[in-house]
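Mind having a look at this structure? Questions to follow.
What you see is the complex with one protein chain gone and the rest in place.
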Amino acid sequence: MHLSEFKKPQDIYVVINYLKGIDKKINIMEVCGTHTMAIAKSGIKSLLPPNIKLISGPGCPVCVTPSEEIDAVLELCKNNKNLIITTYGDMIKVPGSKPNESLERLKAQGQDVRIVYSALDAVDIAKENKEKDIVFLGIGFETTTPGTILALEEAINQKINNFYIYSMHKLVEPALRALLEQPDFDIDAFLCPGHVGAVIGEEGFEFLVKEYNKPSVICGFEAGDILIAIYKIVNQILNNRVELENEYKRVVKKEGNKIIKNKVETYFKVSDDLWRGLGLIQNSGLKLKDEFKEYDASKKFNITLKQSNINSACKCGDVIKGKIEPTICPLFGKVCTPENPVGPCMVSSEGACAAYYKYLVF
Amino acid sequence: MHLSEFKKPQDIYVVINYLKGIDKKINIMEVCGTHTMAIAKSGIKSLLPPNIKLISGPGCPVCVTPSEEIDAVLELCKNNKNLIITTYGDMIKVPGSKPNESLERLKAQGQDVRIVYSALDAVDIAKENKEKDIVFLGIGFETTTPGTILALEEAINQKINNFYIYSMHKLVEPALRALLEQPDFDIDAFLCPGHVGAVIGEEGFEFLVKEYNKPSVICGFEAGDILIAIYKIVNQILNNRVELENEYKRVVKKEGNKIIKNKVETYFKVSDDLWRGLGLIQNSGLKLKDEFKEYDASKKFNITLKQSNINSACKCGDVIKGKIEPTICPLFGKVCTPENPVGPCMVSSEGACAAYYKYLVF
Amino acid sequence: MCLAVPLKVISIEGNTAQAEIEGVKRTIRIDFVKNVNVGDYVIVHAGFAIEKLKEEDAIENLRLIKEVTDALK
Amino acid sequence: MCLAVPLKVISIEGNTAQAEIEGVKRTIRIDFVKNVNVGDYVIVHAGFAIEKLKEEDAIENLRLIKEVTDALK
Amino acid sequence: MDDIITLSYGSGGKKTSHLIEDIILPSLSCDELNKLSDGAVLDVFSNKIAFSTDSFVVSPYFFPGGDIGKLAVCGTVNDLSVCGAKPEYLSLSLIIEEGFKIEELKKIIKSIEETSKICNVKIVTGDTKVVEKGKGDGIYINTSGIGRLIYEDLGKDKISEGDAVIVTGCIGDHGAAIMASRNNLVDEFNVKSDCAPVYELAQCILQYGDKVKIMRDPTRGGVATTLNEFVENSEFTIEISEEKIPINVETNNLCEILGIDPLYSANEGKILAIVDSSVAENVVNDLRKIELGKDAAIIGYVTKNFPSKVVLHTNLGGKRVLSKLTGAQLPRIC
Partner (left out) sequence: MDDIITLSYGSGGKKTSHLIEDIILPSLSCDELNKLSDGAVLDVFSNKIAFSTDSFVVSPYFFPGGDIGKLAVCGTVNDLSVCGAKPEYLSLSLIIEEGFKIEELKKIIKSIEETSKICNVKIVTGDTKVVEKGKGDGIYINTSGIGRLIYEDLGKDKISEGDAVIVTGCIGDHGAAIMASRNNLVDEFNVKSDCAPVYELAQCILQYGDKVKIMRDPTRGGVATTLNEFVENSEFTIEISEEKIPINVETNNLCEILGIDPLYSANEGKILAIVDSSVAENVVNDLRKIELGKDAAIIGYVTKNFPSKVVLHTNLGGKRVLSKLTGAQLPRIC
């Protein structure tokens, strides 16, 4: 299959040249961090006229994890010496509410923290370390939740009793709704993440069009996909159309992935959840159902969130809401760098601040 | 106090010169490894005429530990991954019955084996490693048993429940009796270890004189002590006297240390025990009494000894019995060296073979 | 973290499959996708397939892109 | 392993004492020796005292050695 | 500044620079060290020699395309080569973890032997330490090396506008091979580490005398980080074209699967050179005649458009900054 053609489709220059000629002010939110990075790395921003703005949304799992959750995880480590924390990479650098505290630092000081590339790896670690308690930090949206489910099923089937999930999984839709409800929300259209679309289906993004009247295009992650999707958005706006288009037809179907949807319902219950920058959003998080409480780290270790004060100068919240570009933050590039991040948007390899710092500040 | 005077007493040359002039064949057994080393390091052998022979006896704790015990300890490690073995240094190099097996090798492969300088250190390790089981290997004679008792009392008083003693402690007297009963035993007199004397008292060595008619001198560990004691032995033999003399008057009293003797009776029961080279000797070992079985590694871990075949060419048994000098062993210095010891006499820093190899082969 | 990589399935055993892209083979889980066959392409995240990627859909996708570029030429 | 080192007691707390020899101080246990006082010499093994070492006994010991050497002179 | 060392300080990227510039240089500053080049150029008896050191802690110590022994020899030989020297003598210092298999040690020594023969260097002095189990990771190796300086006028100060940037072959293979051999991330990866001596390539480039401005082997931190080292604190920009960068499709695929940028992936048998543009084509043509240089390419030029920055022109014609490696992309690759 000629999949590489999507990276640089034939004659894509005509699209680029067309977009360069647009002078209408259009604010497009790319919901997801994967898009943020693909855009930054392909240099797409440098190809667009300044009036077409791509603004990062709340779709970076690390970025939206609130400092209260980080604090709770750090606290958990300190109180349980017999623990192995397993997590996707970026999480270990996220600072909690206190400066100089992160999983990376606890690891450097001897806490067993292991980076996994798949939730199933965490189960393997549990099997190899019977005398330890293994906690997997479940973060991310519709695309990572299935990985956590696989791990949970594996633990259940293999009767592994030293494996616990701390679910911080979140849903994209409630977050977008919360954003859209904000009075000063200034986004004209959405670039919808194709992998989330693969799970929730085209129908999962219809509310953007039907309820909020925003042109939206479901989009793949190759540079060609993104340019075509931007074109489609521009085209809708110029023609006063408001539609949900699917640029990522090769993957995203109307109803999405029913197996995943069903399994999410089997194992998780929807609950109110805390988001960095966005605060408490109703029905925006996924927690393990009570029937699976023996695998639930929050039950086993009695994890509770404590109010925390984060560095007030960090504008991550505004960045996630698409209100400001990272460079507006007074800490950007001075106090806050990927080496010494103040907020999670600078930590995550998919974070908007990191993308600006690494790729976009000439 | 002028304790250094014992290292080289004034006019000690007259004793040396006197001894050099003796032409009678006299075989003296230095019972204890500490004496073996003091003799080797001070060069005393080179000062004696060839007819006065100093022969190492069964008084090196490491040397007399049978391969069956080593095998049992190695087996224990292999079956219990959660173990910390604590032991005095030389023990870790002693090979079991299989080549290429020792605590040192298990340690190099990841087993937690810790060298302690005092049995109490093992208790501290137990306190610092609550989630592990700590086994202290109790080896040695009347002088090391008190250390094990201190550790046991500490564990009892502090209610430490992850500390276990594997007692391989032995008694000097039954071993000497076993030797003396051998038909071809060719020793004329005994140099008795002063530190053992401090515990068992002069009276503890009287059987040598009264029952076996062997001139015996209790002796300290400075070179001067040893020369004077040898003189006293020679003097007895030349004058056909058979007495127990106490050269180490500054330390050794008639009845020895009653506190230690009582405590040994409190905690230990005398039992038959297996000695390297000497086989099973009745009432020669000390095992923990049943009342202390919760601290007894042999009970906790169900340690049993299995018949083992040691390298048949190793003459350790004969060395310990004083029948041969180490250099007679065909393996000495060729196959068997301190780097790759075949028998425990080459392992122990107090072993007769090691003493010969390191100090006496010009 | 949320990479969407298309891989070709080269062998299947229960819910586990081996998938490849030129020069690289990896083990993936296919619990969430029905009727995966050897030779199929799947979109893989953190170790599991989230969707099949059919040849005809990719061609259709490319055709739609070509529609755009053709329209602008 | 079984070294017999004479050390001077410089402080005592219960069954624990600090003992020294020129340049070196170490903690020892004195459970097994009665009436240990600061200033006393003790013979120490693997961390515990097995006996006191009295000045007069040491002098007597040296005198006995001198007896031997004198006799041989 | 942090108060403890974390893995990022060993990445070869920004934190490694902080460590060196904020903690080591203020104390140990001298002209030679301050240059922070691959090796120091020294006057000994008024002759010039190059002197370089590296410790190798790669995990796993046997990897596709080589092992820690080969790497340790190539690493220092390469540092000397890009200094413009002919590598002659190496020291060899081993830190071995208790429990290490003698069989594996023999293999590593064999590999050191073979590599040093290929490189025509002699190992003339050494050291061996053993650390307890759990205080190392099998084996760490330091090599230090001495070479006779053949061409001495290399340096950042020679770079000028219009110069061409050359890479001697496909990038990122070492980092990718190490990554692939860790953690069962992938079952199979067809590319081997590029670990190899670059002396011949360096000599080929140095034929062009003062047209050669600077050379460096883009190891930890990859091509992106090394290019940044060339222009940081200068008025110059390096602008490179994504489509010109030689890269194995397999390496590219692996990087895509693992979410890694091959421009930050380590190389152990490549040179990045800046040469006068007048000779750039010839240099590349010469390099391509050598097996190790067959994929050599001009990947960009020196400009003054964005001072002190490296800029990447993407396949689509967009551009973005290529900063130094931040964080620890993958620890213990060399």
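By written order: A, B, C, D and E. Residues from 1 in each chain.
The criterion applied here is as follows: contacts are C-beta pairs under 8 Å (C-beta built on N, C-alpha and C of every residue); 3 or more make two chains touch, one makes a residue touch a chain.
All values derive from a computational prediction rather than experimental measurement.
The chain that is not displayed touches the following shown chains in the complete assembly: A, B, D, E. Here the missing chain is touched by one residue of E:110, E:244 or E:304, and it is E:110. From the options B:24, B:41, B:241 or B:258, the residue with contact to the chain not on display is B:41. Residue B:227 is the one among B:123, B:179, B:198 or B:227 that touches the chain missing from this view.
Where subunit B meets the omitted chain, the residues involved are 7-8, 12-13, 16, 40-47, 93, 100, 104-105, 107-109, 117, 121, 223, 227, 337-340, 349, 357-362. Residues of subunit D that touch the chain left out of the display are 1, 3, 5, 7, 18, 20-27, 44.
Residues of subunit E in touch with the missing chain: 1-11, 16, 19-20, 23-24, 27-28, 30, 32-33, 39-40, 42, 44-45, 47, 49, 51-57, 88-89, 91-103, 105-106, 109-110, 112-113, 116, 122-132, 134-137, 140, 142, 144, 146, 148, 331-332.
The criterion applied here is as follows: only the chains that are shown with their structure count from here on.
Both subunit C and subunit E are touched by A. Greatest centre-to-centre distance from subunit C is found for D, with centres as Cα means. At the centre of the protein atoms shown, by the Cα-centroid criterion, sits E. For subunit A, the chain with the farthest CA centroid is D. Centre-to-centre separation of subunit A and subunit D, using mean CA positions: 72 Å. Measuring from the averaged C-alpha position of subunit D to that of subunit E gives a distance of 63 Å.
Residue positions of subunit C with contacts to 2 or more other chains are 1, 3.
The residues of subunit A that reach two or more other chains are 12, 117, 121, 349, listed in rising order. Of all possible chain pairs, those that touch are A-B, A-C, A-E, B-D, B-E, C-E.
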